[in-house]
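Note that this complex is displayed minus one protein chain, with the remaining chains in position.
Naming follows writing order (A, B, C, D and E), and every chain is counted from residue 1.
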Amino acid sequence: MGVVVRNIERPDLAVVAALGECGVATVHEAQGRTGLLATYMRPIYAGARLAAPAVTVSLPAGDNWMIHVAVELLQAGDILVVAPTSPSTDGYFGELLATSLQSRNVVGLVIDAGVRDVRELTEMEFPVWSKAVSAQGTVKETIGSVNVPVVCAGASVNPGDVVVADDDGVCVVRREAAADVLDKARDRVAKEDETRKRLAAGEIGLDIYGMRERLAAKGLKYV
Amino acid sequence: MGVVVRNIERPDLAVVAALGECGVATVHEAQGRTGLLATYMRPIYAGARLAAPAVTVSLPAGDNWMIHVAVELLQAGDILVVAPTSPSTDGYFGELLATSLQSRNVVGLVIDAGVRDVRELTEMEFPVWSKAVSAQGTVKETIGSVNVPVVCAGASVNPGDVVVADDDGVCVVRREAAADVLDKARDRVAKEDETRKRLAAGEIGLDIYGMRERLAAKGLKYV
Amino acid sequence: MGVVVRNIERPDLAVVAALGECGVATVHEAQGRTGLLATYMRPIYAGARLAAPAVTVSLPAGDNWMIHVAVELLQAGDILVVAPTSPSTDGYFGELLATSLQSRNVVGLVIDAGVRDVRELTEMEFPVWSKAVSAQGTVKETIGSVNVPVVCAGASVNPGDVVVADDDGVCVVRREAAADVLDKARDRVAKEDETRKRLAAGEIGLDIYGMRERLAAKGLKYV
Amino acid sequence: MGVVVRNIERPDLAVVAALGECGVATVHEAQGRTGLLATYMRPIYAGARLAAPAVTVSLPAGDNWMIHVAVELLQAGDILVVAPTSPSTDGYFGELLATSLQSRNVVGLVIDAGVRDVRELTEMEFPVWSKAVSAQGTVKETIGSVNVPVVCAGASVNPGDVVVADDDGVCVVRREAAADVLDKARDRVAKEDETRKRLAAGEIGLDIYGMRERLAAKGLKYV
Amino acid sequence: MGVVVRNIERPDLAVVAALGECGVATVHEAQGRTGLLATYMRPIYAGARLAAPAVTVSLPAGDNWMIHVAVELLQAGDILVVAPTSPSTDGYFGELLATSLQSRNVVGLVIDAGVRDVRELTEMEFPVWSKAVSAQGTVKETIGSVNVPVVCAGASVNPGDVVVADDDGVCVVRREAAADVLDKARDRVAKEDETRKRLAAGEIGLDIYGMRERLAAKGLKYV
Partner (left out) sequence: MGVVVRNIERPDLAVVAALGECGVATVHEAQGRTGLLATYMRPIYAGARLAAPAVTVSLPAGDNWMIHVAVELLQAGDILVVAPTSPSTDGYFGELLATSLQSRNVVGLVIDAGVRDVRELTEMEFPVWSKAVSAQGTVKETIGSVNVPVVCAGASVNPGDVVVADDDGVCVVRREAAADVLDKARDRVAKEDETRKRLAAGEIGLDIYGMRERLAAKGLKYV
């Protein structure tokens, strides 16, 4: 506790951008169905879709001091990931902090707690994935840490990991694995494009994936 | 378990369509306040409103194989109703399956679990009522059943029952009762049209419904 | 139980209107972080923002009779606050009651339970903050009270208190404190306007608020 | 609504008793993993274990009138199954009703809502499986039904079905299937007795069930 | 915020003790079904049963400083009532604080948050009704208030109010109403004693309460 890591390694930004285009569901599948944050993490408005390197914050319930500490460590293109050390729905973040982050070209926030000023954040097009919306303010009394490994909404996030987020939720990709996951995600996209055409033309999964025999072997009975 | 019923009886489609126009709240009242699914079943986008005969699927947690089995049993105008046998928020369904269903003119999905690709589903105008949004994929290992009676989000649904769904949630009407419920729903709509006019003109329910005497009898005191 | 208070004191309507412009987060901070309703109270559509004097209703689970009783006690500009005496998600309120309230220029509803006809309420632009959306109707059998103090979604509300509500949730301000809270809220707005400019220009909170020294004193370490 | 079925068919009581000895987990497995009530249904005290034919009650939220109606329809050895038509945690049942049921040798209660007087119920050894404990009383104003099919805690229960309940929860077995399920449950018990001995002696499941080859085929890697 | 009221009026202790003997369910009924705390407030061990005047504490999430402030204001026979200003499950209280309170003959704790050291508290026979059990500690940085009105678990509690608690939960009785509520509770106990005898002897509620006619009038049908 009480440690701020100034410099972190960030992933290749071209890889990051490409992961964002693949989207959460595809990336999550591509890395073996790991890294998904809990489904209670919802966007405050629909339509945002991004990927970015994580700057992580660990802080106590009801205290947002460390978010202020994190601001100057955030670079253009980063996303802020905030994890309280015990469950909280308080509003740790609002349009003033968003103004500050947007002036630094930070692209968004993922927080396992609440946010406020959601109308203003929506107008500013500053995307947030959060557990709650709450006007409840927080104090600035107790220190935490910045850029340490955290568990956020049930997923382990290291500083510099790639956070992919869209209307389906949030997924984290280890920095070291990003390029490899992207390759697999692209394969998946290509394969799905193919499948989509066949499905749209009226073929069905049972035939495309050759499932009938295995179903019969499992004992499925048609009556 | 492991049974697929190929042929089900479907209700009169004119009745089905008319129930959809009445909407969930009216239909639910008209059949004696029965058949409503749990309130956690929410539409992935606002504004969809429909009624359709149910094709039902019972499947295990984290396994969507039986949805693939159900596809060829779904006819134009049907809705797919999916009920896992234990609680799950996984994403059993996404835009590939929706593409397949839409190519068959299936009108929507009700699932007591999660869905993914909600942005794409919204763009496709494929309506879904679900318990969760989740990118978490599922396996294809264990068989279940299609077109058997299921309990979905706390309501009992038989294959061929009418599912009515809109922004208020989801309600199920027994196939055999559909025509009768429609009659009652229409009566209700007519009566409400009348009442709405009087309320809009400034009359109030206490007088329209003649409640003052009964309230006094119950001991209500004005001070 | 069973008491209806006809006449309540209402706050200065200019003060009420001005509180509405400040918004929930600001008002909540201005009165010392008190009076916020639970975060499960969400608007049925985004964008509504208002303040209004509360007419309060206490009623049993699954019974909306007292809402009908409250109608004639609601004046133009009021908001209806409904608190069941035990937890409920039933739909106590729909477009008929909204029609009645809108004909009296009542501005909205806050209910620690469910509402229905949300599509119609949205089209009517009748804002509601509720715990749930549910088509489940209620009976009219048991009396409760109107314009008595209630606890609604974890906050104590007296008749005539100011309810402030927007996309961040709902906050209640004691009638007697309204003018004082408004003063503090306006100070806060002014101060935040100033801070916003500095943040937008690239200054950061650590410097604006002079936090670096206190953080060091607490033992924060940069590595 | 508003229907009381006086006479129901009950299952063979020897079969019922034998199912109770098998316990919930075994019976649930034996009938293909169906019929389990939601896991929020918990016993008010540990150690009760029983099976009994269900007398079912469907009633509104916050109203326990129909439980009084059901009393005279309950026979020695029966269990009462209560399902509100919308979610409720109210205390529908306490020691007075338990006294009445115990005088008729009714063996317990399963209720998808709350109970009260849990200390007295425990002293009386009247077992209850419920969603909540709550002192909140209910009214007697609105009728429902007795001995109709209900959905209780996510499971469909018909009057006369066998309810099996113990510290693991509650499971329902169709009356018509009871004897067949008992056969399968007994097979299971016998097989498990055998397996238990081997496991206690230090053999492990991987070998007993011959899983190693199939795991290797699935690609499991040891490092 | 930041106010400590040293002296509060306490109710007649004979009345308080007598309310404790009546128990939560009876007292709650006797005062018109008001004052019950949320059903998530559960005892950390079964069997405790008490009534006591409340010393109230309002404090921030994750900060138990004000509990220390309250200690010297608690008198023999009091109960401590703690309400965070936003939802929290942290462990605000453990055996050290309980030792301190027990040395002052304080009789228990009601907290809308978490406690820890539940094994030790159980051994000490220091009863606690709480929302959670959690080892998560709290800080001592931000002030709150003592002996101000609070909302605790959905119920309004004033300092000096009578808190009644047992295995059914927690109920609060206004200090001024305590004697009157006791009278009504005793009437109820007497009446229930009478009813219990009749029920135990085999009479049923339908007859004792004379419900058959009213049920028929409501349209209940026996088939």
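What to note about this one:
Criterion: a contact is a pair of C-beta atoms (placed from the backbone, for glycine too) under 8 Å apart; a residue touches a chain by one contact, two chains touch by 3 or more.
Quick caveat: nothing in here was measured; it's all calculated off a predicted structure.
Listed by label, the shown chains that the missing chain touches in the whole complex are A, B, D, E. The hidden chain makes contact, of the residues A:26, A:56, A:85 or A:147, with A:85.
Across the interface with the omitted chain, subunit B contributes residues 60-63, 85-90, 134, 136, 139, 141-142. Counting the whole complex, the residues of subunit D in touch with the unshown chain are 23-25, 28-29, 33, 36, 39, 42, 46-47, 49, 166-169, 171, 192, 195-196, 199-202, 204-206, 209, 211, 215, 218-223. Subunit A meets the missing chain through residues 1, 32-34, 36, 38-39, 60, 85-87, 149, 151, 154-156.
Basically, only the chains that are shown with their structure count from here on.
Graph distance from subunit C to subunit D, where chains that touch are one step apart, equals 1. With rounding to the nearest 5, the Cα superposition of subunit A on subunit C corresponds to a rotation angle of 120 degrees. Interface of subunit D with subunit E: the two copies contact each other largely through different residue positions, with under half of all numbers used appearing on both sides.
Averaging Cα coordinates per chain places subunit A and subunit E 42 Å apart. Each of residues 60, 85-87, 89, 134, 136, 142 in subunit D touches at least two other chains. Contact annotation for chain pairs lists A-B, A-C, A-E, B-C, B-D, C-D, C-E, D-E, with touch applied as defined.
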